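Yeah, one chain of the complex is gone here, protein chain that is, but the others are all in their spots.
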Amino acid sequence: MQTSFQTIGIIGKPSDPSIAETLAVLCGYLKQQHYTVFIDSASAHFIEDQHVTACSINALARHCDLVIAVGGDGTFLAAARAIVDYDIPLIGINLGRLGFLVDISPNELPEKLTPSMIEIVTKIDGMFLNSQRSDGLIVSTPTGSTAYSLSAGGPILYPSLNALVLVPLNPHTLSNRPIVIHDSAEIEISFCQTKQINALVTCDHIEIPEVFISDKILIKKDPKPIRILHPEGHDFFHILRNKLNWSSGYHTVS
Amino acid sequence: MQTSFQTIGIIGKPSDPSIAETLAVLCGYLKQQHYTVFIDSASAHFIEDQHVTACSINALARHCDLVIAVGGDGTFLAAARAIVDYDIPLIGINLGRLGFLVDISPNELPEKLTPSMIEIVTKIDGMFLNSQRSDGLIVSTPTGSTAYSLSAGGPILYPSLNALVLVPLNPHTLSNRPIVIHDSAEIEISFCQTKQINALVTCDHIEIPEVFISDKILIKKDPKPIRILHPEGHDFFHILRNKLNWSSGYHTVS
Amino acid sequence: MQTSFQTIGIIGKPSDPSIAETLAVLCGYLKQQHYTVFIDSASAHFIEDQHVTACSINALARHCDLVIAVGGDGTFLAAARAIVDYDIPLIGINLGRLGFLVDISPNELPEKLTPSMIEIVTKIDGMFLNSQRSDGLIVSTPTGSTAYSLSAGGPILYPSLNALVLVPLNPHTLSNRPIVIHDSAEIEISFCQTKQINALVTCDHIEIPEVFISDKILIKKDPKPIRILHPEGHDFFHILRNKLNWSSGYHTVS
Partner (left out) sequence: MQTSFQTIGIIGKPSDPSIAETLAVLCGYLKQQHYTVFIDSASAHFIEDQHVTACSINALARHCDLVIAVGGDGTFLAAARAIVDYDIPLIGINLGRLGFLVDISPNELPEKLTPSMIEIVTKIDGMFLNSQRSDGLIVSTPTGSTAYSLSAGGPILYPSLNALVLVPLNPHTLSNRPIVIHDSAEIEISFCQTKQINALVTCDHIEIPEVFISDKILIKKDPKPIRILHPEGHDFFHILRNKLNWSSGYHTVS
């Protein structure tokens, strides 16, 4: 750390007692190095050190020439916003791991920065498939496979195939991929969720009312099929080629 | 059409006067072919034909040996649900095109079956980029590129690159792809939306309150940068390899 | 065009008589505007105009203050390489369209810049599916779906599903997507190819020798199945979770 810094401000993750120990170690170290140390008022009660001065975040930004954010990415971003007008540098310290920065932590950021992300637990015929953090999960028949499921990266299923496809929506884990299973399978979806956020369940274009985070969703094929009549000459591949513009671009000359 | 059908039921798209002409042509044709024709009560007022009998959808499902849905995919699905217990076949007719509706219509289905989809109009430095139907649009700095943007199919941007990436969320048009632009660009986002659905705007992990569908969102770089200090030996690629498990799977033996 | 240019060089697509008319129109226009015009020796014989001087591309680069490339992207790139040391600007003109060539032409570039790309014609049970330009096509069983097919963007097929998946390799048309079909289907693959490039056909890890560009490849299921015995407790989903690291990243705290 450069010796040109004299006054260091600390901004802690609000209302999180687990930062107390890190704050103590950090303040102790900084005082030992003869820095003047300020701490934001909300975190000050974690520190029993009379040589560390509590002040508002704004005052801290005005008086310090270096700010250290202790917490996760949310704390880091809040600190960044507080100091942006004062041209002072910022260091991030992750809870419990002294000295590592939080600005690039691919697996951690999604947890804090994507409020709509839920954790979905899926079972197939009673067997655990996975627990995935994502924006949602599409369960689609072959007919539905050319609609929203396709936009979300799912494959096209031939209409008469007895199959379903499960397509995760923007999954946290990058290797989470669409899975095609037999349509006789029973799918059970539940939520691994501590926060009381809402899950929205839509069936075809009908929204299921009053789904609670503690509910289980069971999906299975209706034993009674719908028979659909097609005109003569009906050609699924022809429709695909037209709708998806597969023939475009074949006649360019360069 | 097979001559074995005697009684045909018609289910129209509710409350849509534009189906009137198609219903008239269809009923005229069916009566001329000596079929007995029922029509669902909600659509009956579109037909001024005393030989077509209005009845509830349930009654229609009980009495007919073929059902024709006239409208879009929503109407088709509603008809399918109504008849599923009666083992009668179903034909779909698209509005205005008196050919038979196909069950899959990749470009049409998303419009009806994905209620959360909005149409987003994006301009870059005042120039129209595109108008896309999707679940949303991520605008990300290099730091953010390893978070939610990555889950949505965006590239990784090296931290010091002066760039932003625009990543569409599950876009309707499959060729819509992430675009990387200079971070000095001014991005304007607006909504092409007739329905009064809500747009949710989240900035870092803070939700912007009271965004109306008629609002324009302007995104530009704050002229004041944040300076972030890294520990010695900080290595972005090392973090990437660890967080994304790039090294896993290299030691398998088969 | 700025009047500050006096001497203009033209570089044509080599050995392509179809540029003759464009060269004639262009040279006529430039002479009429009183420019001095040079043309590269290889293209000079297309022009019967004694006021246009033939010279080598290098000489042309030395003497001109503007170069116009007439042809496709290959010609444009060759011209760019020739003039890079002379700091003179470059204009591209597409064959037949006397507008100025734009440097990016997404649908055209792949044709010239990706030498390994072939055009594959696929039929399913005798019905034309599509004709796609790509690096290749994977046809995979459920067992194979977790191997190379997965790397190429294919879905995971549950092992006991009676299905095959067709996965295009880096297809030219961005809306070309994996298609899942019944494994009783007969797949016919042929090549729409004028150039005598080689196709490489690999079956499991065995390369099929002597496949000619004029051959048809027929793929169908062997009527005799292989019975595979699994140890008790064998769990496909467990293997997926382990091999694809689906459980990683769930225990981070930020």
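Observations, loosely collected:
By written order: A, B and C. Residues from 1 in each chain.
Following the convention adopted for this analysis, a residue touches a chain if its C-beta (ideal position, glycine included) is under 8 Å from a C-beta of that chain, and two chains touch if they have at least 3 such contacts.
This is a predicted model, so every value here is computed, not measured.
In the complete assembly, the contact with the undisplayed chain comes from C:Ile83, out of C:Ile83, C:Ala163, C:Ala185 or C:Ile217. Considering the full assembly, C:Ser134 is the residue among C:Thr22, C:Ser43 or C:Ser134 that touches the omitted chain.
Of the residues in subunit A, those that touch the hidden partner chain are 174-175, 177, 243, 245, 248-249. If you put the missing chain back, the residues of subunit B touching it would be 72-74, 94-96, 105, 107-109, 111-112, 124, 127-133, 150, 153-158, 160-163, 165, 172-173, 175-182, 185, 235, 237, 240-241, 244-250, 252-254.
Listed for subunit C, the residues touching the missing chain in the whole complex are 66, 73-74, 77, 80, 83-85, 87-92, 99-100, 102-107, 109-110, 112-115, 117, 134-135, 143-144, 146-148, 150-153, 159, 169-172, 174-175, 202, 204-205, 207, 222, 224, 226-231, 234, 236, 239-240, 243-245.
Following the convention adopted for this analysis, only the chains that are shown with their structure count from here on.
By the residue-number overlap criterion, the interface of subunit B with subunit C counts as same, with over half of its numbers used by both chains.
Rounded to whole angstrom units, the spacing between the C-alpha centres of subunit B and subunit C is 30.
The set of subunit B residues touching two or more other chains comprises 174-175, 243, 245.
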